[in-house]
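Before I ask anything, here is the structure I am working with.
Not every chain is included here, but those present sit where they belong.
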Amino acid sequence: MNFFYGSHQALFDINLKIPERAVTALIGPSGCGKSTYLRALNRMNDIIEGTRHTGDVLLDSQDIYAPRIDVVALRKRVGMVFQKSTPFPKSIFENVAYGMRIAGIRNRSFVQETVERCLQQAALWNEVKDRLKDSAMALSGGQQQRLCIARALATNPEVLLMDEPASALDPASTARIEDLIIELKQNYTIVIVTHNMQQAARISEWTAFFCQGRLVEVGLTKQLFFKPREKETEDYITGRFG
Amino acid sequence: MIEESFDSELARRHRYGMIFEWVCWLATWGSVVILGVLIATMAWQAMGWLTPKFLVSMPRRNPADAGILPGIVGTFWLILLTAVLSVPLGVGAAIYLEEYSKPTLLTKFIQLNIANLAGVPSIVYGILGFTAFVRMFGLAKSEYLINLGIGSLQLTLPFGRTVISGALTLALLSLPVVIIASQEALRSVPPSLRHASLALGATKWQTIWHQVLPSALPGMMTGVILAMSRAIGETAPLVAIGAATYITFTPGRLNSVSEAFTRPDKLAQVPFDSFTTIPMQIYGWINEAKPEFQHVAAAAILVLLVILLISNGLAIFIRQHFQKKVRW
Amino acid sequence: MSVVEQKSASTGSVIDRTNLEASGLAYRFTWQRLRESLIQMLLFLCALLSVLTTLAIIFVLVSEAIFGIPPEKAFFQEISLSQFFLETRWAPQYSPPVFGIWPLICGTFLITIIAAIIGLPTGLLAAVYLAEYASPRVRSIAKPILELLAGVPTVVYGYFGLRIVTPYLIRPVLKPAEFFGVDWLWSIPVDGFNALSGGIVVGLMIIPTVCSLSEDVLRAVPRTLREAGYALGSTKFDVCVRVVIPSALSGIIAAFLLAISRAVGETMAVTIAAGQKPTLTLNPLSQIETMTAYVVNVMSGDTPVGTIEYKSLYAVALVLFLTTLTMNLISQLVLARYREVYQ
Amino acid sequence: GKSVDKTIAVDGSSTVFPISMAVAEEFEGKFPDVKLTVAMSGTGGGFKKFIAEEIDVTGASRPITEKEAAECKAKGIDYVEFQVAIDGLTVVINPANTFAECMTVAELNKIWAADSKISKWSEVREGWPDEPIQLFGADTASGTFDYFTEVINGKAKSSRSDYTANSNDNILVQGVVDSKGALGYFGYAYYAENASKLKAVKISDGKNAVCVEPTPATIESGEYTPLSRPLFIYTTKAKLKRPEVAEFIKFLLSEKGDQLVEEVKYIKVPKSVKETMQQRLADALK
C-alpha cells in the first residue's frame, strides 16, 4: 500500500504479512513511516485531514479499507497503545471499563470482572486494586502505560498495535511492559514500533525494517539482526546511521 | 562614531525607558483605579439607600420606598431562560465546528460569520428581537388560554414584551460569545485523548460525550458564565424589545419562592409575562428627574455590580483552578 | 483468529466480498449509527443557526429599510437616498419629516474619536505593561481586574458619565468659574448632556478590549525577536517600541478596529450621557445624538409600527450594522493573516 | 382552578403618567390581586396601542383626534373619555437665566416656529444676552407637542426640529437643569416636582399684556392662557366590563383620586366636571 499526507507520500508500496499470535517489531530511523504504517492498520489515520492511501490492508482476508467497513468495529478488534500514555481523566476503574461502557454493557458484575482480569493481565492489579476509584492521572508513567494496555485489552481485541509504548519510561517500567508483551503474545497478535533495537530483539519473533517510507526488509528477528540481507539494515542495526 | 553616540545617548535612553515603563504602569493601574473610583462613587451615591428593604420592595413613585424586587426576579428568569436557550445551541455549534467540520468553505464562512456576529452592536439584536419575537413581523396575532388542570396558561402570539422575547433576543446575542469560548475550550483538549478513545472503538459522539466534553467543561463554564454576566448587564436590546422599566409584580406573579412549587400554572406563565430587569430599572431611574432617584439608581447599580463581581469572580476562579493553560 | 496483511496496490488484491458479513466489520444499520448521524445533523444545525441569525438581521433591516414586503413600503421607498445622504438635518418630528443621516453619523463619529483617543493608547500601553513588564503574578492580578472593567454594564457607564464625569470632571476643568464660584476663571459652555462625557466613558469601556487583544498579539511575537533586539544593545524601551510593537502592528490594528467598532455600536452609555439631540457639530461639549441613541430613543418612546419614524429606525440600524460589519470583517481578516505569520 | 391574576395595562401620555402611577400604586394597595403596568409612550403612542388593543387604559394630554376616533370606529372600539385633571403646560428655563422671566406667545412662536433659525437669546428680544439657546421639548408622539405647537405655532405638529425631543419629560427636565441657556416645555407636574432647579416662564398672551405665572390658582382659573389644558384618561366600554378596570376608573374619579392628582401637583377638575364624569362612568357600566 501507499500512504499520503496531502501531497507528501509517507509510505511506498508496503507489502507486509503480519503473523498471528506473535510479536512483530517495526524498526527504522525517525520519520521513516513506522507510526504511519501502524496507524494504517486500524485506520487511525482517517482522523487526520487530507490523508489518502492506495492498496489494501487485509484482516482475516477482509480489506479494512473496503467501502462498507465499519471503522468503529474495526478499531474494537484492533487495539492500540500510544507512545505517550493517554489515561482518561477519570478513575482507574472507569478507564478500563470505558470500552465496555461505550459498547453499552450494563451488567455490573461482568464489568467488574473484566476490569479486574485486564488489570491483572496488564500486571497492574496488585498495585491499584485498593484505589480503583482514584484518578488515573495520579499513577506513575509506567503504571499509566500499563493501564492503557489494560484498557485496550478490555475491549477484547484480536490485534494489539503499540507505538513505542515504552520509550517514555524508565528501565524498570520498560522491563515490566516487555514482560507483559511477552505474556500477551500467547493470545494476541502484537505489532510494536520501537526505536530500541535491544527491545526488538528481546520481545519480537518478527522484525520489519522501514526506511524512508519503504519496507526494506522483513524476517525472523534473529535472522534480521544477525544476518541482514540488505546493506541499509545492517548499517542501521550496527548504528552507522540514524 | 557609533560609540560616542551610543555612550552619550545611553543615559537618555535609559530615562526614556523609565518614563515609558512608568506610563505603561500608569495606563494599567490607572484603569484599575478608575474601576475602583467607579465602584466607590456608586457606593458613595448609594449610601443609605441600599437597604435590605430596597431589595425586596416594588418600585414606587416615592424614591424612599422604591425597590428592585421585580428587577432581581426578572433578571433571574431572563438569564435562566437565556442560558437554557443559548448554552446547548452554542456548545452544539462549537462541537460541530471543532470536532466534525472539515475546513470547507462553508465552515470557514460560518466561523467568520460567528466572529462577526460577536461584534454586532447589541441594539441591532434588539431590533431583530423586537421584529422577530415581539411583533413576529406583524404576521401572527392570536391568544390562547391553555388549561393546565391546576390553572390556566395565557399565551399570546406574538410573544410581546415578555420574558421569552427578551430571552430569545439575549440568547441570539450571547450565542457567538458562547460558541467562541466553547471552541477555545474544546481546542485545549489534547488530541491524544480523542485518539485514545477512538482507538478503543468508541464512536465519534461517544468520544466527545465521554472524554472531550468533560475535559473541556471548566473552560466552557468560564466562557458561559462570562457570556451570561454580559447578558445580565445588557440594556439596549431590552429597551428595544420594550421591556418595562416600571412594573410592580414579578413574572408569573410568583409572590414567594414556595409558590414556584405549589403553583405550576404560575411557573408556566413566567416566560409569557411582562418583566423588568435591574439594568432596565436603573435606566428608568436615571431618567427620573427627582434627584433622590439618582441615589436609588446608584443603589441598584451597586446591586448589579455585586452580582457581576460574584459571577465574574466565579468564572475567573474556575479558569485559574481547572485550566492550566500553557503558553510558550 | 486474525491475520493482518497488506498487499500493494500494484500486486492486485483478492477481496473476499462474501467474507465481509462474517468478519463482523460490515457497516450495518444500528440505532447507534442512526444516533451518530442524527447528532451530527443536530450539531450542524446549531452551527447553521449563526448564519440564520445573520440572515435574519439582514432580512429584518433590509425589509423595513430598503425593500418593503408589499403592501408595506420600506423606508427608502418613501425617503429618497439623496435626502438621506445629502440633507444635514435629522428631524423626524418635522412635518414633513426630514431624514438626513449626517447629524447622527457626526454624533457617532464624535463619540468614537473621543473614545479612541482615550481608549486606544491606554489599552495598548496597558497591554505592553502586561506583556512586557509585569511579572506573571502582577499579570494574574491585573488582567482579571481589567476584564471586570469590560464586564461593567453600559448603563452604569452612562450613569457614571452623566452624574460623575460631567459634573465632577468636565465642569471643574472647563467651567471653574461657575464650579468654584469665582468669576476671574474661565468658563467654557458645557451642556448637561455632552459628547465628551459619553466619549470618555466609552473610551474607558474599550480599554479592556484593546488591552486583552493587544496583549495576545504582543505575546505572540516570538521571543527570539526580542532576544535579537536585546543582543544589539537595546533597552527594554527600544525592544518594545522598535521591535515588538512594529512586529505586532497588524494585530494591534485589528484590535483597534474591533474596539472602534464597539465604540460605534455602544448604546446605553451614550444615550444616557451624550444626549438625544441630533446635531451636526464637532464641538465635543455640545449635546449630540448617535445612531444607537436614536434607535433607543425612538424604541423607548414606543413609536407606532408602520410610521415613517418607525421605519427610520431600520435605516439607521442598517447603516450602523454595515459600518460595524465592515470594521469587524477587516479586523478579522487582518488578525487571521497576523496569526499565519507567527504560527 | 384559579385563573391568572388580573392585570391592567396603562400607557399613554407622559403628562398624565404621574397621575396613573400614583393611582396605580394606591389601587394596588387596595386590590392586591390586581397588577398594573404603567408606561409612557406619549399621547399619540398611547392611542396607537389603544387602537391596536394592546393596552386597557391610555392617558392623553389632548383630546382624541378625529383621525384616531375614526380608526376606533373602524375597529369597533367604543371608547370612553374621562377628564381627570387640569394641567398648565409650563415653559421653563434654567434658574441661572434672570432675563427671560416673562415671555409673550409671539416670542415663543418666534423661537419654535417651523422655519425658526433663532439660536441666541439676543435674537428673541432686544437686550437679551448674546448667549446660545438650547431647546428641549416633547417629541411627536406626545400630546404636549400637539397642544404646544397648535397653541404657539398655530398648527398642530408644526415645529422647528433642531431641539432635544423626548417623550420622557424627565429627560427634558434634566436637560434644562444642566444647561444655562436652556428653554423647555412640559407638564406642570414635572415643573412643580423640580421647582427648586427650574424656573417657570411667565406667559403673556397677546390680548392683555400681563405676565401670568403658572400656579395652581392661575391654572385652575384659566388665567394662565393659552397653555392651560385638560388631561384625560381613555378606556373602552368593553374593557369596562372587566370589574378590575371599572374599579380602577371608579377609584380614579373618587375623592382619593382627586387627592392623588393634587399630590402629584396637578389641579383637580371642578366639581361639575367631576359629576359629569361619574355620570359617564355609570352610563358606560350599564
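By written order: A, B, C and D. Residues from 1 in each chain.
Just so it is clear, contacts are C-beta pairs under 8 Å (C-beta built on N, C-alpha and C of every residue); 3 or more make two chains touch, one makes a residue touch a chain.
None of these values were measured; they are calculated from a predicted model.
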item: Subunit stoichiometry in the structure file as a whole; value: A x2, B x1, C x1, D x1
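Everything that follows uses one rule, which is that only the chains that are shown with their structure count from here on.
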item: Innermost chain, taking as reference the mean of every protein Cα atom displayed; value: B
item: Per Cα centroids, the chain farthest from chain D; value: A
item: Result of counting contacting C-beta pairs for C-D and B-D, higher pair; value: C-D
item: Gap in Å, rounded to a whole number, between the CA centres of chain D and chain C; value: 40
item: Distance from chain B to chain A - Cα centre to Cα centre, in angstrom; value: 48
item: Residues of chain B touching at least two other chains; value: 203
item: Residues of chain A engaged with two or more neighbouring chains; value: 73, 77
item: Chain A-facing residues of chain B, complex; value: 102-103, 192-203, 206, 210-211, 214-215
item: Residue ranges of chain C touching chain B (in the complex, touch as defined); value: 32, 35-36, 39-40, 42-44, 46-51, 53-54, 56-57, 60-61, 64, 121-123, 125-126, 128-130, 132-134, 140, 142, 144-149, 151-156, 158-160, 162-164, 204, 207-208, 211, 219, 223, 233, 235-238, 240-241, 258, 261-262, 264-268, 271-272, 292, 295-296, 299-300, 302, 305, 313-314, 317, 320-321, 324-325, 327-329, 331-332
item: Chain B - residues contacting chain D, complex; value: 60-61, 148-152, 154, 160, 244-249, 253, 265-266, 269, 274, 287-290
